[in-house]
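One structure, as structure tokens, below. Some questions next.
Shown here: the complex without one of its protein chains, the others still in place.
Presenting chain A:
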Amino acid sequence: MSDIPKADELFKSIDYNPPATGWMETPVDFSPGNWCYPAKPEKMEYMESKLPGLWGPVREWNPGEEDWKLPANWKEIVVNGFKERLGKFRSLKVFMDICVRCGACADKCHFFIGSGDPKNMPVLRAELMRSVYRGEFTVAGKILSKLTGSRVMEEDVLKEWFIYFYQCTQCRRCSLYCPYGIDTAEMTMMARELMHLVGLNTNWIMEPVSNCNITGNHLGIQPHAFADIVEFMVDDIEEVTGRRVKAPLNEKGHEILFITPSGDVFADPGIYTFMGYLLLFDYLDLDYTMSTYASEGGNFGSFTNNETMKKLNAKMYAEANRLGCKWILGGECGHMWRVVHQYMDTMNADIQGSQMATPKSPITGTVFDTAAATKMLHITEFTADLIKNNKLKLDPSRNDHLKVTFHDSCNPARGMGLLDEPRYVIKNVCNNFYEMPPATIREQTFCCAGGSGLNTDEIMEIRLRGGLPRGNALRHVQEKHGVNTMACICAIDRATLIPLADYWAPGVTITGTHELVANALVLEEGEERKMDMRQEYLPGFEDEEDDWTPPNMEDA
């Protein structure tokens, strides 16, 4: 990170005036830092063996070099693939034809706001593809070429796609403002499908994809290691609360299967959120199990192509069937929820077992008809219902050292409409809650700039630039209200918002929503909590560090 400019320098470098050269004539910068590394050949070999024909030739290649070692007939593959998808997706077909280039979307993309690069204006990002559509598939485009902004598919065009369609986090903010709802995220997805066909990919996506398939989670944690990690967390929970919670894994005959992104199992601060889930479920004595086989909610397949998205998603139902679970409870995750909400039932309903039923909270009896088809419930819906029905004893003052704001993750916000439940949960477990400015939250929320497989350090400067709008809004409430914590409901956020906050709003920590729930949860009458889930002493207990005993030992 040493060569990354300081925040104010970076800020000064942003210029919203486009260059003098037309966009088709403006060359693309291929220096390192502008692209993610391509996938390791063994990962691609594995995926080719599982879903053949989608990945192009397996090879070593480097985006910084001239020769990308494309297959000889690459152009044919891309053009035919394009044609096929125009028939398979009306969204693509319509969006290719109806953009009027009004520019309403132009300054809505966080990557444009932070970089000023005109090709990061959603309209122009989509034009990278539309120009080819017009040049290859329309009569007017073939005859009039330049006048209609058309061009034919060439290697430079494909290379430009690789840069800019991996500089879109599929956050759909642009779509909200477009008068026709043109969704550049949808086009990014298609462009990525096409690039995969000729073997243009990134390791940061393909390694998780192949890991998810083999081990069940994107980090490649094997089942015994997974069990170990969960055990560690159970120990930590005991350390904090004195309670030894159950953490059932791969057990048959439970009502609920719980699936969360594996980022919550592995990385700080997601693990505290995971501990929050475990504590909550134990408190409720919930009849549930987790699974090592279906140990990933995040769907990295959705960053590649439909087939892979479907295959990875399918294991959720497969595992619910094997374990005999009635419905699935899903943890805090962004892309997982876009896939669950918009795609899961359509793709995989046929493998849903007959034992599955519309989610019904065993604690409150609430039936969640909103999830009648997928049989999958979002944890904040579940918890909001518990709180509403007074099933949780909460002491929000345990979070008094935190001044909290909430970051709406793009996918639940603009792909689902899940806005109020997490806020309700947070407000019930924290006394100090402050919203960021209205133009930066709810459906207008800004991306963490690391979604859709871009959360790698290889492109850190791009991420930090894209993080400007979010970081700036955060800085605003930090100054105005002393906000020191940003809660979110997405595992990618929990990883990517940390460097973003360090850079744009230093001093703010990132947390999951259920970490805050766990802090506030009163397990038994008179329970005193001296530290939070991070094992940091709560104000007033700092001096007890030396001779601390778990509260349940004190009772004895």
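Criterion: a contact is a pair of C-beta atoms (placed from the backbone, for glycine too) under 8 Å apart; a residue touches a chain by one contact, two chains touch by 3 or more; residues count from 1.
Heads up, the rule we're going with is that contacts and distances are computed from a predicted model.
**Q** Match the chain absent from this complex view to the correct UniProt protein name in "Nitrate reductase subunit gamma", "Ferredoxin", "Na+/H+ antiporter subunit C" or "Glycine cleavage system H protein".
**A** "Nitrate reductase subunit gamma"
**Q** With the full complex in mind, choose from A:207, A:381 or A:493 the residue touching the hidden chain.
**A** Only one of A:207, A:381 or A:493 touches the chain omitted from view, namely A:381.
**Q** Looking at the full complex, which residue from A:153, A:178 or A:521 touches the chain that isn't shown here?
**A** Checking the options A:153, A:178 or A:521, the one contacting the hidden chain is A:178.
**Q** Out of A:106, A:379 or A:430, which is the one that touches the chain we can't see?
**A** A:106
**Q** With respect to the chain omitted from the figure, which of A:64, A:417 or A:482 is a touching residue?
**A** Spelled out, the listed residue whose C-beta touches the missing chain is A:417.
**Q** By the contact criterion defined above, which parts of chain A meet the unshown chain? Give residue numbers in ascending order.
**A** 7-8, 11, 14, 16-18, 22-23, 50-51, 86-95, 97-104, 106-108, 113, 118, 121, 123-124, 127, 138-140, 144, 146-149, 172, 175-183, 186, 213-216, 222-224, 227-228, 249-252, 292-293, 306-307, 310-312, 314-315, 318-319, 322, 340-347, 349-351, 366, 368-374, 376, 381, 384-385, 388, 413-421, 424, 437, 439-440, 442-443, 468-469, 472-473, 475-476
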